[in-house]
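Only a part of the assembly is drawn; its chains keep their places, and the rest are absent.
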Amino acid sequence: MNDSSPPIIALLTDFGLRGSHYVASMKAVIKRINPMAEIIDLSHTITPYSTMETSYILTSTYHHFPKNTVFVIVVDPGVGSEREILAIRTYHDYFFVGPNNGLFSNYIISKIEECVSIENDRYFYLPISKTFHGRDIMAPVGAHITKGTSLENFGSNFPIESIKQTKSDFKILSEHKIQANIQYIDSFGNGTTNIPMEGHEVRNSNIRLETGNEIKISFDQKEFIGTFETHFSEVNKESIIFLVGSTGFLELSINQGNAAARLGFSVGDKITIYV
Amino acid sequence: MNDSSPPIIALLTDFGLRGSHYVASMKAVIKRINPMAEIIDLSHTITPYSTMETSYILTSTYHHFPKNTVFVIVVDPGVGSEREILAIRTYHDYFFVGPNNGLFSNYIISKIEECVSIENDRYFYLPISKTFHGRDIMAPVGAHITKGTSLENFGSNFPIESIKQTKSDFKILSEHKIQANIQYIDSFGNGTTNIPMEGHEVRNSNIRLETGNEIKISFDQKEFIGTFETHFSEVNKESIIFLVGSTGFLELSINQGNAAARLGFSVGDKITIYV
């Protein structure tokens, strides 16, 4: 990164396949305000209204982006109600704009240096519609941030302790039993739990997984057994495996198969793991 | 916008999920001609061959883009037949390139300052294939427009009155009865009609909708009753609501549910509304 690098805005929404033109409208508004901004689609296929998945995707990817990237997050089931829209700057120089409905993880919140509630319609794309604050408020505010407008211009300080978080069921129940959620399922049907790993160890615990160990998973009155592995290529096709995914969480897969479809789990499901 | 802003080309097609590389080929051809052009995907998930939906998406979003944006629209069931390909400049400085098959709404047509039929193969990506004029004719002509080539170079003037429009069933039958179409369905299953609203009023009519009023909709020998509201958050989960969408048309939704799937309507369906 140097000073002449174009500023980056990353968009994260649940607009889905049929909502491309909503995304495009946000890009259009951004380009009106800052023609030099580069826009990267982080994802638009978030499970509709899932703040848990949004929080996971955001937390697990934002740090790969260059410093000063502005993330505009529009997963907003409460549009039109009185939820606040926040603009956030972290002390490691990332920016986030989105509704206060649980999108921001504890991890991101712990990095916040400045947080304001967006109120100043001087920076909005007027007139404000009742159903699309992504285009009319969040996109233009994000674009103004890339032009160097400081957060205090958008509204008054918002107390960090009032930022909402999505409820998680993750809990280490014993040395052999962990309660958690499926927080994301990819196109291949691999499920990502919210069990954080550091190498072979569950973070902040005494639980260590060894390659080849059996792990039992139960959810929704079903039980399945797999093994913990470090590479997909180590097990037979169709075997259930647990491994540490590229985002640092324990993942549940079927080698070259669709685990979500075969085992029947969905985003948000509460699971129990026995190790 | 200032003079050093990169020119923008927006692409609108029905190539769908499996057609990304067709879109990419158009972008590749554009970049050959104008490496400085910025390309924004307006949508590639138009219902295949639906000129009604294309016309709706285009008309409801183009004005959010910066002036001088060039829209290249490839929804072209007649590729290979003798339909003309048009290049259009409006008097409010937007450009459109696409086949003459009903893509351009009455609203856009009313803004046209110049319209030519594209014929000059000096601006094409040769050799012309028989099945992909989007890549071989429309994309390169769009790219040349962003470089300042004026429309007269592409071909001869085309009479505005010969531009085809998609047939619409919208008609105000009485003060209490409106005939219309579903012209778009989003990822959440919300249906957008082609009933134009100005605030609470149906445009150019005496019909005014009040918050909380019952509205009956019938189509395909089915009938449903909902209420007119101004915010999603005002009604119970699962209720049928009518509201004015962000594009200014009356929309039909189920609060946090999929109206299209539950009620069974599709793009193009003819509906009747009783207010």
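Worth pointing out:
Just so it is clear, A and B label the chains in written order, and each chain counts residues from 1 on its own.
Convention: a contact is a pair of C-beta atoms (placed from the backbone, for glycine too) under 8 Å apart; a residue touches a chain by one contact, two chains touch by 3 or more.
Everything numeric here is computed off the predicted structure, so don't read it as measured data.
Of the identical chains making up the complex, 2 are displayed, while the complete assembly in this file numbers 3 copies.
In the analysis below, only the chains that are shown with their structure count from here on.
A straight line joining the Cα centres of chain A and chain B is 31 Å long. By the touch criterion given at the top, residues 1-2, 5-6, 8, 10, 17, 38, 40-45, 57, 60-61, 64-66, 69, 185-188, 230-234, 243-246, 256 of chain B touch chain A in their complex. Within the complex formed with chain B, the chain A residues making contact are 14-25, 27-29, 31-32, 35-36, 48-49, 77-81, 125, 129-132, 135.
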